[in-house]
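Before I ask anything, here is the structure I am working with.
Yeah, one chain of the complex is gone here, protein chain that is, but the others are all in their spots.
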Amino acid sequence: MKSKGYVKHYILMLLPGYIWVAVFCIFPMFGIVIAFQDFNPSKGMLGSEWIGLGTFRYMFELEDTKQIFFNTLFIACMKIIGNLLVPLIFALMLNELRIMILKRTIQTIVYLPHFLSWVILGGIILDIFSYDGPVNQILSVFGLKEPILFFAKPEIFPFFVAGSDVWKEFGFNTIIYLAALTGINPALYEAAAIDGAGRFRGLWHITLPGIRTTAVLLAVLSLGKILNAGFDQVFNLYNPLVYSTGDIIDTWVYRVGLLDLQYELATAVGLLKSVVGLIMITISYGLAYKLTNYRIF
Amino acid sequence: MVRDTTIGSRLFDAALIVILCVITISCILPIWYTFCLSLSSKSAAAAGLVWLWPVDFNTGSYRQIMSDTQFFRSFWISIQRVVLGGLLNFIVVALTAFPLSRSPREFRQRNALMWILVFTMLFNGGLIPLYLTVKSLGLINNIWALVLTEGAHGLVFNVILTVNFFRNLPKELEEAALVDGAGPWRILTQLFVPLSVPVLATVTLFSIVSHWNEFLYGLIFATREEFYPLQTYIQQLVIVFNPNIINEEQMKMMAELSNRTLNAAKIFIAMIPVLIVYPFLQRYFIHGITLGSVKE
Partner (left out) sequence: MVKKGIGILLAALFVFLSACTGVNDNNDSKQENAEPPDSGPSETVATNENETEKNYDPFGKYDELVTMTTGQCINQAHQDSLPEGDTPDNNVYTRAVEKDLNIKTPSYWTVACTNLDQKVSLAIASNDLPDAMKVNKVQLRKMVEAGQLEEMTEAVKYASPFIKSAWESTGGAAIESATFDGKVMAIPGVSSAESSLHNMWIRKDWLDRLGLELPRTLEDLENVARAFVEQDPDGNGAADTIGIIGTDVNDELYPTFLEGTEKGLGSIFYALNSYPGYWIKGPDGQATYGSIMPETKEALALLRDWYSKGLIDPQLGIRNDANEPIIAGKAGIFFQSLWAGYTPLTDAWKKDPTANWQSYALPLDANGRWNQTVNSTTVEYLVVKKGFKHPEAAMKLVNYRLQYGDYYEFEHGVETGNMPLRMEVNLRNQMTEIANLIERVFVKGEPKEILDVDFEPALYDQDYDYYLQVKKKPYDQYDIQYWNLDDMVKFPRIYLRVVGGRALQDPARNDVSSLIYEQTPTMTERWANLMKLEFETFYKIIMGVSPLDSFDQLVESWKKQGGDQITSEVRELVK
């Protein structure tokens, strides 16, 4: 391979992107020190007193810490799994559709919920599952005697959160899979058909492996956000009755932060999330490499 | 693609269509609901009477929006932002993904550079240092503040997707080009980019959508409403009740401005450009690409 001399060119190509990221992402990153300080805005980052891990200690000492971490992880895991499987299955289903117009229309429409904010969607979901809302009405037709107070039940709240998020975002993720699906060489399918393979065999042996790397990539990236269970959504859906399963790290920080502008705490939590995310990505990157012999990045 | 046309296959197709349609309808309902709200009367909306069709039909909200100059100003700012952001994203992603898609043998620093990007995606210093950075660059109230900050956020994800795609392109194509004497720039622009239309279209779409939807930076980096992009402008129309400031001015304001139908109309209008752009870009990632230039 005689392309070693091109390194200069590669560096040149990378310059715009890296400078951009350096100025707007890396440079502001130094704000992380706040998590270790007793921050005083007028003294700033450079002048505020260093207190080390005090904020972190405080965070872990509160009784609820275990609960909110568990809730966060549970909801986030369900979302990760849902957001990987559902778009994939949907993309595969859509790919099987022959009628182009229908395919394009469906694809456009399912992307739409992505645009609605949780302020609106939260309200809609609360109304749909309300005491006298459509769901209860339909259920009463099927013989339900007493309407269900869906949002008073902590047991099902995390499923509402995960489910509604998957519903909202699957259109977005489907696009990625569809793009990957187009990269599969059609000749492979023809060859398989000639060999007598039916559609399911085609699916299993050609389609899935073809998008395997994309799926793994998305899985690894989403693991990096494992402690992000979705503030906007939970905040607009929860109520005191479901705190035990619905209170997540971010909603907790919001309530604590509201009473006393605790910048240190918010930063500490952000840092914690990032560190855990980095660990998760590293582990899953390694696993992906071992299992599929493919380096995600 | 050859398809068998057995009964089982046909049934399967039919079931598929039904399932897909049900899911699709569920996705469109909230949009439809918002649309119906926007055409209802204010008190009917406030009474929660609107479900699947407008109640007390009236187009007052849309009329009001059409006469609201700030709405159009913000609309225009968002358009600018999206175009600039989309273009910048497209160019920088292609430029950045190419070298990173080279193998470590060819480009030794590649792994380290890649992990640096992943790192920036994960670690975040927060809003305040970002604000100060933007301020010190003199970009307050400037469209570039919005383009560069939000763009930086989406960049890494887009680059990773594109790198992945580039790496899956057949090596033979590249080797053929090298044999022809092409340098990296030509390989990138004349070979990879045209071949990567699906992923680049996807990435551009993501950039467009994230720029269009973003509202927080619009609020932070502007000192005056004139500089707000559309979503920021819309967001601030939702009057939020502050339980600590209960006084006549606030209560009166809430009663006057808390207008679900107006908000629904604004939200709906804000969705329209994406509804137009999206099908247009769609064909780039539904249609396949032909790899006919090199025989296997």
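The letters A and B name the chains in turn, as written, and every chain counts its residues from 1.
As a convention for this text, contacts are C-beta pairs under 8 Å (C-beta built on N, C-alpha and C of every residue); 3 or more make two chains touch, one makes a residue touch a chain.
All values reported here derive from a predicted model rather than from experimental measurement.
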item: Touching residue (missing chain; options A:159, A:254 or A:294); value: A:254
item: Residue among B:43, B:59, B:111 or B:190 touching the omitted chain; value: B:43
item: Touching the absent chain when the full complex is considered, from A:39, A:115 or A:297; value: A:39
item: Interface with the undisplayed chain - residues on chain B; value: 42-44, 46-49, 68, 124-129, 131-132, 135, 216, 219-220, 223-225, 235-258
item: Touch list for chain A against the chain that is not drawn; value: 28, 30-35, 39-46, 58, 62-64, 117-119, 122-123, 126-127, 130-132, 147, 149, 151-152, 231-232, 235-241, 243-244, 247, 250-263, 265-267, 269-270
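Everything that follows uses one rule, which is that only the chains that are shown with their structure count from here on.
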item: Touch list for chain B against partner chain A, complex; value: 1-4, 9, 12-13, 16-17, 19-21, 23-24, 26-28, 30-31, 33-34, 48, 51, 91-93, 95-96, 98-100, 102, 105-108, 113-126, 128-130, 132-133, 137, 148-149, 151-153, 155-157, 159-161, 163-165, 168, 178, 183-185, 188, 198-199, 201-202, 205, 209, 213, 238, 267, 271, 274-275, 278-279, 282-283, 285-289, 291, 296
item: Contacting residues of chain A [partner chain B, same complex]; value: 1-4, 6-7, 9-11, 13-14, 16-18, 20-21, 23-32, 34, 45, 90, 93-94, 96-98, 100, 102-116, 119-121, 124, 127, 134, 167, 171, 175-176, 178-180, 182-187, 189-190, 193-194, 198-199, 213-214, 217, 221, 224, 263, 266-267, 270-271, 274, 277-278, 281, 296-297
